[in-house]
Structures are given as C-alpha cells and as structure tokens.
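Every protein chain except one is present and positioned as in the full complex.
Entry: chain A
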C-alpha cells in the first residue's frame, strides 16, 4: 500500500513538473525578454498563456506536500529539518511570484509593471532552482532518516543539488518555450512562434548538455541514484532521451505538431526516472517508503483522496485546458464590458490564451 501512495506521490510530482514547471519556465523567458519595448510582446504572450492556469497548476505542489507529510511523516520531518533554508526560500519565492504576477496584470503604469514583473520573473527562476536543489539533496542521500537534521548547508549546496537546480530551471524553461510556440501559433503570432521556437531549441540543447554533464556528477556524488538510473530506471531514461531528441528534431523542422507532446513526455519520463532510481527509498539508503509509511488507515484515506482527485479534479483540469485552448478564456481585460454579455455579443475571436499542458 505504501507503494501505491508512493506512485501517487510520483504522479503528482510529474504533474507539477510538466504543468507548474512550465509556468515557472514562462517566468524565465519573461525575465530574459529584454527591455520594455523589445520584451513587450513575449511578456504579453507569457501573461496570457499562464494567466488562467497557473493557480490550478500550483495546487499540485500543495498536494505533494500534503501526501508527503501525511503518508511519510518521518521523511517530511527529516526533509524540513535538513533543507530548512532552500524550502524557506522556495516558499518566499512562491509568495513573491504569485502575488507579483497577479499585481502586474492589474497595474497599468510601466514603472510598477516593471517592479512586479522583475519580482515575478526573478522568483520564477529562484523557486525551481531551490526545488531542484532540494531534490538533489534528497536524491544524493544527504537527508538522514529518523526525523533528525542533516547538514543544513551541504545538504543543498553540493554537486548533485547544483545539477538538480540548474536542470530544473533549464527543463522548466524548455517546457515553457515548447508550450509558448504552440500558444503563439494558436494566437496567430507567427513571429512569436519563431521567437520561442529558437528558445526551445537552445534550451533543449542546454538541458541535454546539463543532463550529460550531470551524469558524471551523479556517478561521483550520488552513487545510489546513478546506479538506479542505469538499471531500474534505464527504460525511463531512454524514453526521456528519445522523446527529447524527437522533440528537438520536430522543433528544428518547425513541425506544426508533436513537439509539445514529445517534450512533455521527455520531462515526465526524466522525473519518473528519478523516482524509479530512488525507489524503494524515500530518503535514499536510509529510509524506505514502507518503513516511513503512515498506518494503513491514513494511507487508505490518501488513496481515497487520490481516487476522488482523479474523478473530480482531472475532468476539471480537462475542462479548464479545453476551454483555454479553444480561446474561451480570453485574458481578463481591464475594461468593463457590462453590455455585451447581456446583449448580442460579437462572436469574432480576438485573443485567446493559455497552454494546454497535457
């Protein structure tokens, strides 16, 4: 039963990586879009793309934390005691990012848009780095079992954490660029599609280089993880690599479809590979999922909640993404349109928005 909950946890992590991760990545492109003039259009696209979906995507993180502390409380205690600093930074970054994104949408003056935009974009890079570093600290066995604190600094400032952090930022940026290509096409902005296609290509190569270099780091620094990646998790690694290359080829050819799906599978498979490589440990080589597991009653409740989530939340997500893709959730405007809802509304399509993560 603890295995089933561990699978639920992994699925939630994957969902957060490919949905929430792309929202963070969009922030990366926002950050690097250039000055107010040059960056206006990419930023506008980013805003419209993640506006309707980022909060729903963000809930995956809360779900992950809840599953972790409810089902594997000892592990959560060890993780929070050891990785206090990066988790606190991530929490703060999340507040800054969400709040400033919401604020930026509502203010008009350029000066304030720049302040909020900078806070949003900078924290969009900071948070995934911290998440990746946290994963690196856990995966390299630097979090001890038993609800005790490990090294407060070296647990997240270490070679594996650096690889994890940089890889997380790069993978998020890659996913976001791939999604934004599609969004730009749908919104009939071919030059923006090219803009993000170039960035998707560059970031795809960056991810591949970091991953390849990271393999050497892991071999030296995280033996258990490296062994897992080259044995149990090898199929997932291969799937990730093949899909990544496939997405790269399609992006290079400027294919109209397929790149996004392959890109998502590549990232999802990479996260799954981490999970498989780490199993059966929640804290590698010191605490297994089954040893850390809560009593059966709790695990049952978590699984029931997971099933309910599939029944209730998945259709909701599908609805949200379908509406979004069909352009039925246009950006909330600043102007009031009291009249055209009650009366005959013009049916022409102006702007539609959003990315479909799945």
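Following the convention adopted for this analysis, a residue touches a chain if its C-beta (ideal position, glycine included) is under 8 Å from a C-beta of that chain, and two chains touch if they have at least 3 such contacts; residues count from 1.
FYI, contacts and distances are computed from a predicted model.
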item	value
"Cytochrome bd ubiquinol oxidase subunit I", "3-oxoacyl-[acyl-carrier-protein] synthase II", "Amino acid ABC transporter ATP-binding protein (PAAT family)" or "Formylmethanofuran dehydrogenase subunit B" - which is the UniProt name of the missing chain	"Cytochrome bd ubiquinol oxidase subunit I"
Among A:61, A:125, A:237 or A:251, the residue in touch with the chain that has been omitted	A:61
Hidden-chain contact residue, picked from the options A:52, A:117 or A:263	A:52
Contact partner of the left-out chain, one of A:110, A:213, A:249 or A:308	A:308
Hidden-chain contact residue, picked from the options A:80, A:230 or A:286	A:80
For chain A, the residues touching the chain missing from this view	51-53, 55-56, 58-59, 61-63, 65-67, 69-71, 73-74, 76-81, 84-85, 87-88, 90-92, 94-99, 101-103, 105-108, 147, 149, 152, 294-298, 300-302, 305, 308-309, 312-313, 316-317, 319-320, 323-324, 327-342, 345, 353
